[in-house]
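Here the complex is missing one protein chain, while the rest keep their positions.
Per-chain residue numbering starts at 1, and chain names A and B are given in the order in which the chains are listed.
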Amino acid sequence: MRREPIRVAIIGAGIIGASISRVLSMFEDFEVILVEKEADVGWGVSKANTGIIHAGYDDEPELYPLRAKLCVRGNEIWRKWADELDIPVRWCGSLALAFNEDEVNILKTLLSRGLRNGVSGLKIVEAEDIKALEPNASRDAVAALWAPTAGQISPWDAVIALVENSVANGVKLYLSTEVKGIRIKDGKILGLETNRGFLRADWVINASGIYADKIAEMVGIRGYRIRPRKGEYIIFDKEAEPKVTRVLFPTPTPISKGVVVTTTVDGNLMIGPSAEDLNEDLREERSNTKSGLDYVWASASKLVDRLPSKSMIIRFFAGLRPEPTGGDFIVRGYDEVYGFIDAAGMRSPGLTAAPAVAHMVSEILRSLIDRELKRKDSWNPYRKRMIRFSELTHSERSALISKDPRYGRIVCVDEMVTEMEVIEAIKRGATTIDGIKFRTRACMGKCQGSSCMHKIALILSRELGIPLWRVSVKGPGTEIGIGDIKVLFEEGDQCGRCRET
Amino acid sequence: MMPPAEGQNTREITCIICPLGCTLRVLLKGEGVIKVEGNRCQRGIIYAQGEVKPRRTLITVVKVYGGELPVVSVKTSKPIPKDLIPEAMKVISRVSVKAPVKAGDVIVENLLGLGTDVIATRDVKAV
Partner (left out) sequence: MREMQRDLTIIGGGPAGLAAAIKAWKLGIESITLIDESERLGGVLPQCIHTGFGLHYFGEDLTGPEFAARLIGRLKETDVEVLGGAYAAEINVKPDSFKEVYGYRYGEAFKIKSKAIIYAAGCRERTRFEAGILGERPSGVYTAGEAQTLMDIYGILPGKEIVIVGSGDVGLIMARRFALEGAKVKGVIEIMPYPGGLIRNIVQCLEDFGIPLYLSHAVAEVKGSRRVESVKVMKVDGNLKPIGPGFEIKCDAVILAVGLRPRIELLARAGALIDDATGGPIVNDWLETSIPGVFAAGNVLIVNDLVDYAAEQGERAAESAFKLISEGDLTRSGAKPLIRGRNVRLIVPQLVSCLQDVVFYGRVSAPEENVAIRFEEIGKIFRLPAVRPPEMFRVKVPASDLLRLRCEKLTVNVMRLEA
């Protein structure tokens, strides 16, 4: 007899929630819904971090057992996932630079810790060999910890890929759906109270990032708090030189891995993050500050022979990391509440650990419902990313244009993004300017949207059938206009109001 | 400048004729210019006289329906009194014109009875 599938609601479509949804979608036993409060996926912690897949030597297993174990495991799984899901990743390796004897000793500690954690290929390299690995590394570095298994990924590409694959495998995505409460009856979870109605669920997995503790409170769990830690970043134009080929770290401190110098998968030099612990109630504080950016610049300068000119900076931004009480990931079920699993406190190395966290959650769920899971025969591990016109050769582009003439219309000049790509991004779920931006790279060039945003908006207006002014950057409240150009005359039209009364 | 006598008042304006941008002090009686000070050339005096009852060419857009674009740029055929501009904008905001529009078309005739028209300054093709 076929059993009713268990309805699992995952709160948060960031890297953790999306990874969990992919893994759970493998099994016939689950009907998975992925619930996200923003208008698109990955807009919380996931879109504003360094995008590094860490090797796994940073986390001391005695202090942070989950971080230590799941980082290394996640690093391994990403190789398979990035391939299956067609996510661009640079397996470039990382160098942690030491500038004095004390730091070299710390690197030696990290080396042995890494070996204990199961990291392969780690070794300490002397000054002469650093340049061979990274020509732009600071010549003042006396030694470095070389971790060839580290990588650089685009975190939002990863989330988008995971969600596309999950949905293709039966997961239902609920966007613009904010969880206001969790309904429990007789100690059993009934479902989610949201701003768009009640969603029935037997199991709730909390992957809500910065707000994880607030969600946990809804079922009476108060064992941890999340404290936001802000990190500021600076991004350079793609043509800015010199770049770096490896991910460059300073020698880490117990508190933070430090300011990084890296080249993103898309070819932009990026430096950051700073690390500023914020007050618990500042969950949306992502402003860039002079002290934060100065700190990033000064710290990054130490790692390289030189940074490009400041005139080549195209953007600065900031992200929040969810620092949990105790510092380690919180991945567990609770005796007190049957039907609730936390996947919280996913600070660094959260992105790296995500696939391993997902498998761990799946295993926790399996053991709590006490049954053997049946894999779907039809489960498809593969997903293809969108064509990037800018990555093709002239003749490849020409061939593409012959297939569909709309590939010939360039809407974002800096990043060479075509109308067809914008339309494809809309097909794949984008309903906002940022949704297009993260799927196509439009608005990510020098102009930061000042030339192309309105062209993207025109296409969204046409394809979604909404007036141009209603097109939004990132959901309700961020529309690009307040009405048509004469709207303020309508409001003040006394005659109009009188006529209505 | 001597303090204004009864029935007179002074106004300070910036001359726009050349990059010097002289600050002109204009002594008025009613609408007549009695004296101009602060100018460094004769053209400043003429400018000051013109600014007693300043006039401006009004530039805006008018809504279009059935066209390749939703608005058409317009200008008044002659400058209109500056203080009537808010009223003029209200009138224009209620107008909507059907495409096609050709540059030079009269969109609003005899705006506010001032003997000036609002004319289109570009074409808008019909779709």
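One rule holds for everything that comes next: a contact is a pair of C-beta atoms (placed from the backbone, for glycine too) under 8 Å apart; a residue touches a chain by one contact, two chains touch by 3 or more.
All of these numbers come straight from a predicted model, not from anything done at the bench.
Novice: Looking at the whole complex, which of B:Ile13, B:Ala48, B:Ile80 or B:Ile107 touches the chain that is not displayed?
Specialist: Touches the omitted chain: B:Ile13.
Novice: Can you work out which residue in A:Arg315, A:Lys376 or A:Arg428 touches the chain that's missing from view?
Specialist: Among A:Arg315, A:Lys376 or A:Arg428, only A:Arg315 touches the chain that is not shown.
Novice: Who touches the missing chain here, A:Pro65, A:Gly121, A:Gly326 or A:Gly483?
Specialist: A:Gly483
Novice: Since one chain isn't shown, list which residues of subunit B touch it in the complete complex.
Specialist: Those residues of subunit B that touch the unshown chain are 13-16, 18-21, 40, 54, 56-61, 63, 69-71, 73-75, 82, 85, 89, 103, 121-123.
Novice: Could you list which residues of subunit A touch the chain missing from the display?
Specialist: 239, 284, 286-290, 293, 311, 313-317, 394-395, 397-398, 401, 405-410, 413, 416, 418, 446-448, 450-451, 453-454, 458, 467-469, 472-475, 477-489, 492
We take it that only the chains that are shown with their structure count from here on.
Novice: How many angstrom lie between the centres of subunit A and subunit B, each centre taken as the mean Cα position?
Specialist: Whole-Å distance between the two chain centres: 54.
Novice: Going by the contact rule set out above, which residues of subunit B touch subunit A in the complex?
Specialist: 61, 63, 70-71, 89-90, 93-94
Novice: In their complex, what parts of subunit A are in touch with subunit B?
Specialist: Within the complex, subunit A touches subunit B at residues 484-486, 489-490.
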